[in-house]
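Sharing a structure with you now.
Right after this comes chain A.
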Amino acid sequence: MLHFIAFEPGIEMTRLVDTSGMHRFIADLPALSARVAVLAAIWWVLTGGETSSWDWGVPAVLVAASLRPGLGSGGAWRLSLMGLLRFLPAFVWYNMRGALEVAILALDPRRHPDPVLIGYPLRLPPGPARVFMANLINLVPGTLSTRLTVRGIEIHVLTASVSVTRTLTILERRVADLFALQLAPGAVGDSQP
Partner candidate 1 sequence: MHPVEVTFDALLLFSMVVLAWQGVHARNMFRAVVSFMMFGLLTAVAWVRLEAPDIALAEASLGAGLTGALLLATLGRLGPERRGPRRRRAMKLSMLPWLALGLVGTTVLLAVTLSLPAPGLGEAVLAAMPAAGVDSPVTAVLLNFRAWDTLLEIGVMLLAVIALWSLGQDVLASTSRLPAPALPALVRVLFPLFVLSTFYLLWRGGHGPGGAFPAGALLAAGLVLALLAGARVPERMRGAPLRWAVGGGLFAFLIVAVGGMWAAGAFFAYPPQHASILIAIVEIAAGLSIGVMLTALFLGGEPTEVRRGRT
Partner candidate 2 sequence: MDLPSTAVLVVVLVTLPLAAATLLFASGRQPRTLTLAAALLLTVAALALGWNVHIEGVSVHRIGGWAAPLGIHWQVTPSGTVMLLATALVGLAGAVYGAGYFLHRAGPEGRMARVFMPLWLFAWGGLNALFVAADLFNLYVALEVMTLASVALVALSARRMALQAAMRYLLAGLFGSVIYLLGVALLYGQYGVLDFDALATMLDPDDPGSRAGAVALTVGLLAKAAIFPLHFWLPGAHGRAEPPVSALLSGLVVAAAFYLMLRLWFGPLAGMLNFGAGTLLGVLGAGALLWGGVLALLQRRLKMLVAYSTVSQFGFAMLVFPLAVSGNRAPVLAGGTLLLANHALAKAALFLAAGTLVRASGSERIGQLVGFSGRARWAWLAVILASAALIGLPPTLGFSAKWLLLQAAVTEGAWWWLAVMLGGTLLTFAYLGRLLELALLDAAPGPSPPPVLTPALLAPALLLALLACVTGLWAFDFELDGKALARLEPGS
Partner candidate 3 sequence: MSLPPGTLFLLASALLFAIGTHGLVTCRHLLRKVLALNVATTGVFLLLVTLGRSGTTVDPVPHAMVLTGIVVALSTTAVALGLIVRLERRRP
Partner candidate 4 sequence: MTAAALLTPWLLLALLLWPRSRRLGLALAAWAALPALLLALMPGAIPPLNLGPLGFEADAFGRAFLLFSALIWWLAGLFAASWMRGRSDRLPFTAAWLTTLGGSVGLLLAQDLLSLYVCFAVASLAAWGLVLAGEDARRSRSAARLYLSLMAIAEVALLTGIAAAATVESLDFGSLNASGAGGLALTAFALGFAIKLGVLGVHLWLPPAHAAAPLPASAVLSAVLVKAGLFGWLRLLPADPTGLEAWAAALVLLGLAAVFYGALMGVTRDHPKQVLAFSTVSQVGLLLVAVALGSLDDGTVALLAGHHALAKAAAFLGLGVLATASGGLRSAALLGLAATALVLIGAPFTSGAVAKSILETGLHGGGWADAFTVALTFSATATTLLMLRFAVLALGYATTRTLTAGLWLPWTLLLIAMLLAPWWLPDARGLASFSLGQVWPVLLGLAIGYGAMRLDLPRPRPAGIVSPALGRLTRLRLSRIAHIERWLLRWTNVGRMLLLLSLGMLGLLFLGA
């Protein structure tokens, strides 16, 4: 019944065209099973671990795992578990620091923001990792991503006096680590847009 949004069983890792349905399905199997696992976990969380819920849960998870919103794949990606473990503490730390900074800036009547727009050339390859990075920038101290361009990312910085480049570089490395990617070699440093 729910065929409203294109049903795309093919997932991103295999963009091999013209493979038969079965082939594609088999090729997709690992990613699909990963999705099923994650969604099943979420189902478990949602239902509070009630066992009787699984006669609804199984079809629900399968449907949710196989239905795609018809937006294309967005590029292949794979997460690295170790990368995740290394990433999380950094994220929490940065997030807290960012929030604290903003809070102090807001609550201290003597301090005022001194914002500026800067450009930051991304070394991450185009794809999900870049998007992830751009979103992440919003959560870390003093930065707000405004535009993702081909070359890099345009960032609104809350306090111009503080250099954010170092933080961003560290963050970028963590993200690369998380996505199991290699960073492209490139200049590191501030550059005004």
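Everything below uses one rule, namely that a contact is a pair of C-beta atoms (placed from the backbone, for glycine too) under 8 Å apart; a residue touches a chain by one contact, two chains touch by 3 or more; residues count from 1.
For anyone wondering why these and not others, all candidates are chains of the complex that A comes from, given by their letters.
All values derive from a computational prediction rather than experimental measurement.
Every candidate listed (1, 2, 3 or 4) is part of this complex; the one in touch with chain A, counting any copy, is 1.
Within the complex formed with candidate 1, the residues of chain A that make contact are 1-6, 35, 39, 42-43, 46-47, 53, 56-57, 59-61, 63-65, 67-72, 74, 128, 130-132, 134-135, 147-148.
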